[in-house]
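Excluded from the complex is one protein chain; the other protein chains are retained at their positions.
This part shows subunit A:
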Amino acid sequence: MVHDTQRMQSLAERMAEDEVAGRSLWADARRRFFSNKAAVIGLALLAFVAAFALFGGQFAQWSNEELDYNVMGVVAQEGGPSLANGHYFGVDELGRDLFARTVQGTQVSLLVGLVGALVAVVVGTIYGATAGYVGGRVDAAMMRAVDVLMAIPYMFVLILILVMYGRSMIALFVGLGLISWLEMSRIVRGQTLSLKNREFIEAARATGVSGVTIIRRHIVPNLLGVIAVYATLLVPLMILTESFISFLGLGVQEPLTSLGALISQGASTMAYGTIWQLAFPLLFFCLTLFGFFFVGDGLRDALDPKDR
């Protein structure tokens, strides 16, 4: 008994002292995310692809620009994947090391996807949240503008931009950025409308918090879940779009390359028995897309458990 009393007392003291750390909705979501196998596998895939893009270059025996004269002209016979001559993934049709090229292509593809999604997140969120929160005529005008922009076939615009301003990375970023935020702003606006009439927003308004602060402090944090999910699913879409453009021969320009460009080259030489030129870029392309889609699905389930 004495023992128990002492224990209870120390427990009571401890309870009185510690500030209990609350479990936020984010912590809950994290726990649900990590108990989802597919999502964890997706995350591992993404980690692998990211590590490959960041550090793969250090393992390459050849640079991405050097031509290997030993295999030039006999690529189909001698240029296959080999540990002996340092071409782990073989060489491309010109005799360049495909491993180094794939690292570079993965870097460019990831960069394109992330930049496109980032523009969508920043511009789409601010635009959508403003339209939704202000409401009325401002909202109507802003959203009609989005409707008009969405009605323009984006691939056409993208190709025009690339043709007019040259096939540079910047032009590609601008082109993808221009189209990527439209859908995001619609989603954010819809969510903002449903948040706007919640009592905690009214409480903030009643106490005199300014509109900008309400958007920043109350609306955006409550939208982050939706934004995170949509952004994760947007990255692979951006990568796909870029690859399609590259496949058409309009993407990034040599000596830069992307997974789409590599796949395009690999596909064109497939008939000559150099299947590895298609297989390796395609493998990383698929791993990246799988990773993002699994993580996106996992995030959606974790952040919105009501839907299940």
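Here, contacts are C-beta pairs under 8 Å (C-beta built on N, C-alpha and C of every residue); 3 or more make two chains touch, one makes a residue touch a chain; residues count from 1.
Going forward, contacts and distances are computed from a predicted model.
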item	value
Among "Oligopeptide transport ATP-binding protein OppF", "Xanthine dehydrogenase family protein subunit M", "Succinate--CoA ligase [ADP-forming] subunit beta" or "Cytochrome c oxidase subunit 2", UniProt-listed name of the chain not shown	"Oligopeptide transport ATP-binding protein OppF"
Full-complex contact with the absent chain, from A:203, A:248, A:270 or A:286	A:203
From A:86, A:153 or A:221, residue that would touch the chain that is not displayed	A:221
Residue ranges of subunit A at the interface with the undisplayed chain	15-25, 198-200, 202-209, 213, 217-218, 221-222, 224
